[in-house]
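All protein chains but one are shown at their positions in the complex.
As written, the chain order gives the labels A, B and C, with residue 1 at the start of each chain.
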Amino acid sequence: MKSLYNRLCEDVRFIEGIKACMNCGVCTAICPAAEFYDYDPRVIVNQVMQKDDTVIEGLLKSDTIWYCGQCMSCKTRCPRDNVPGLIISVLRKVSQELGYFTESKKGRQQLVVKRNVGDTILKYGYCVYPRTLKPELHPEQGPAWEWVYNHPHEVYERLNGNFEQEGAGTLRKTSPEVLGELKAIFDETGGTEFFEIIEKYSLEKAQKMGMATSDNNLDAYINHVQSQ
Amino acid sequence: MKVQGKRKIWHDYQKEIADDHYYYVRSCIRQNFFPASEYYFLKILKDVLGKDVFDDPKHTTCTGIGYHADIIPFETIQTVVARHFALMTEAGYKNFAVSCVTSFGIYSEITETWKEFPEELEKTRIALKKSTGREFKVPANITHTSDLIYKFKGDIAEKQVHELINKKTGKPLQIIEHVGCHYAKIFPSKGVGGAEFPNVLTGMIEEWGGEVVDYPERRHCCGFGFRQYLVQGNRGYSLANSKKKFESMKPYHPDAIICNCPGCTMFLDKWQYVLSETEGKTYGAYGSGIPVLTYEELAGLVLGYNPWDLGLQMHQVDSEPLLDKMGIEYDPEKKYLGKKDQYIGQPCNIVASL
Amino acid sequence: MIQLSMKKNILTIGGGVAGIEASNILAGMGYSVSIVEKEVTLGGKVNQWHKLFPDLRDASDINDYLKKRVKQPEIMVFTNTEITSVKKTDDGFYAKSNRAVGFEAHAILLATGFDVFKAERKEEYGYTIYDNVITSVDLEKQFKKGGAIHTTGGKTPKRVAFIHCVGSRDAKTGNHYCSKVCCVTGVKQAIELSHLLPDAEIFCFYMDLRMYGLEFEELYKSAQEKHNIQFIRGRLSEASENIDNTILIKCEDTLSGRPLKMNVDLVVLLVGMEAGSGTHAAGELCKLNFQENNFLACSDIHLGRNCSSREGIFLAGSCIGPMSIPETLDNARSAALEIHKFLSKN
Partner (left out) sequence: MIDFGFTLSETRTIDYEQFDGRLLNYVLQNEPSFLTCLSCGGCTATCSAGNLIEFNIRKINLLLRMGEYEGLAREIDKCMLCGKCILICPRDINIRNVVMLIKKGIVKYKNE
């Protein structure tokens, strides 16, 4: 079996993201995640640089790699041209490919992201869609959004949108042909397989945790992981 | 603070922005929360500036939110991006105008990756051809839509109806500019003014009569954090980062916040509501919030469009204090009415809103 | 045209520490030397310094020493003069200048020195934008001028931060190398400042403290022990101005592994050394090879320190790379020997 480090190296983003860290800390200094989580991008780069598979496996199974918010502020500043944010993307990818993500609380949340954003993309052609932003799941969106959610046709019509209609314009209906192309791209490039992997390992974990029903419903698991 | 120092930096970072003929791609977040901003962007470009913009129903999300939340493989997003380039090529365009800042970052990162790793470009060409039969050319010019408004800010100023000036005091409005992280932090040279002192919004604000507030946490992220917001239990991160910015800007008494990223506009708006609900904290004058606007909304107000046509009623923080300062007339009764002035419901607790 | 006796001629380009020291030794060996200096006066960068590390002696001591070394008529000095072309001749070179004077030389010595890193290129530190962000060169000039240290607002600083590695060890500015002297300069200036501001808290933000020279480490220890200078291991990530014109600085305290923020009244950026525009121009004129870091390339990094990529053209001082004054003096002397070896052979 190829080493985990070599596996990371197969991704061009990893090659682009890792040069040689000199432990200066400019990334951590301005990292939004380092301020609010027990997280230090400098340490991650150093751990990965050790090329030690035990250390990397530990990372892939940890909460740590899931704290980054992908703002990429680290890229602007690093005096050695490292990109901790890109390294994180590759660690997260491999963690999911190998099913290690279900070993950590934060990693398990990937199912929530897949079910929300991932399924929305293939259903509506966009990552966010008014129908999927339920006020009960998004109380922070406040009363203004609740109003829009409850009257989408009227509100979007008022603002010259084209909600769920043919043709161009905001929130137009994405045609079945276009959705078909999107799906074909996902099938061809591993996007569909990646979704299946997330579902598969999540189901296994939910079963182990006693949170899957006999017909493989994962609602209880999802409710649990998204509040962690 | 010495402005000459900043002007020097702005002078150094002048990106190339195409003059006309753009292929336009929409933003997931902007069309959901600020649909009128996209509508007015196109209207301003076509009707006010006489530019040619192609609004193609065939394009989709770039999948950027999913990508940065790590559920979309790099190969997949490269191919989705390539499909958009193919649509642009087929439509006969070579300038690509992007409504979303995260998408703009994605397009920039992928085209740069293709330069450095040509094998990725080849793989993508094959994958796109196999899955859709399409072929593409890489755009000659990729801009964020705020770049275009920046480029034509002077033409807009010539048709200006309202200035960014407090009508009562005659003084320039104090405006916070918040530039989305993925606009210039990934590639400073691809942003007007660079990453540290971006000029893209500052240029508009100054051109239209306002003054920009430089506060200590100006560069800090709004806190979206992709998975940090998308998963409910993680939203404390997102909220805390926005709060950090509000606390830092509060001493400057800003009149408004202007963003070029749709996500930032939405979060800086909504998190003020949450902080008001959970901590009883507000950051504007007299217990109100600080209005948060997109640059399209700002351009629209400057050009004299009706605030409710611009969609300011979709914001959680009321924009009326800003409209009052600018001397813009509006009908409060019509704020939440429909296209034919009919009743279409209204936010349940507008009294308690900011 | 300057044509001198039967003696062999040497043209020294650059009249700073390296140029003067090497010229003096060569003159002593019986060569006729011309020094060309683009500035109005000789002395180079030392003219701007107040006190020198590690012993805090007056920089003017070095100036006085150098003045005495310029013995005329063995050494002819052309200030306000720049070389405009260098051509190979049968027995050496012919150099034209911007003035009505040309030079026949059997050997050329480049001692064109360095430029100070332009701190405004580290945009995120706000030099030339934030009032209370200055460089170590600004501070040195202030020391030299004398008088009390104030912020722009006229306040006596209560807290000062020295920032190490500004423009050095930094891919973002293209300078991957270590400028070497900034660490000890920071410690020296922090100590001097602590005398002027006895009530102030003084911090140094560093990645590594490279106290490589004689008595450098001792100076560092005394800064900690006797002058209460505090050292925090973390590189400055960004500086921003607060509403009261103090500066908010952010770094990671890398020893505790946590982000750190601090408001300070004054930020001093310890700017590094870059191959100067003079070095670049002279190197181009002489068609020499450069190192990747834009300093001039030596023929052999161990054995040919003072030899350029071209026969008959020699290098001395900080046109080769960052150097302290004692090192520059040593380097200049070895350059003189190298030239002597070359001219005796021919």
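We take it that a contact is a pair of C-beta atoms (placed from the backbone, for glycine too) under 8 Å apart; a residue touches a chain by one contact, two chains touch by 3 or more.
Just so it is clear, the structure is predicted and the values come from calculations on it, not from any experiment.
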Visible contact partners (per top-of-document touch definition) of the missing chain: A, B, C
Touch criterion as defined above, residue of C:Thr89, C:Ser256 or C:Ser277 at the omitted chain: C:Ser256
Option touching the unshown chain, where A:Leu4, A:Ala34 or A:Val128 are the choices: A:Ala34
Given B:Thr113, B:Ser131 or B:Asn234, the one touching the chain that is not displayed: B:Asn234
Option touching the unshown chain, where B:Val25, B:Val274 or B:Val302 are the choices: B:Val274
Residues from chain B at the interface with the omitted partner, ascending: 232-237, 239-240, 243-244, 274, 277-279
Contact set of chain C toward the excluded chain (per top definition): 221, 224-225, 228, 230, 233, 253, 255-256, 258-263
For chain A, the residues touching the chain missing from this view: 34-38, 139-140, 227
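Note that only the chains that are shown with their structure count from here on.
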Topology of the chain contact graph, where touching chains are joined (line, ring, star, complete, other): complete
Chain pair bearing the highest count of C-beta contacts: A-B
Between chain B and chain C, centroid-to-centroid distance (C-alpha), Å: 46
Chain A and chain B: spacing of chain centres that average the CA atoms, whole Å: 22
Residue list for chain B, restricted to those that touch at least two other chains: 195-196, 219
Multi-partner residues of chain C (at least 2 other chains): 124, 238
Of all residues in chain A, those that touch chain C in their complex: 19, 22-31, 34-35, 40, 42-43, 76-81
Complex contacts: residues of chain C adjacent to chain B: 120, 123-124, 126-131, 238, 240-243, 248
Residues of chain B that touch chain A when the two form their complex: 26, 28-29, 31-33, 35-36, 38-39, 55-58, 60-61, 63-66, 68-76, 78-80, 83, 105, 113, 116-117, 120, 127-128, 130-132, 181-182, 184-186, 188, 195-196, 219-221, 223-228, 230-241, 244, 270-271, 273-274, 308-309, 311, 313-316, 336-339, 342, 344-350, 352-353
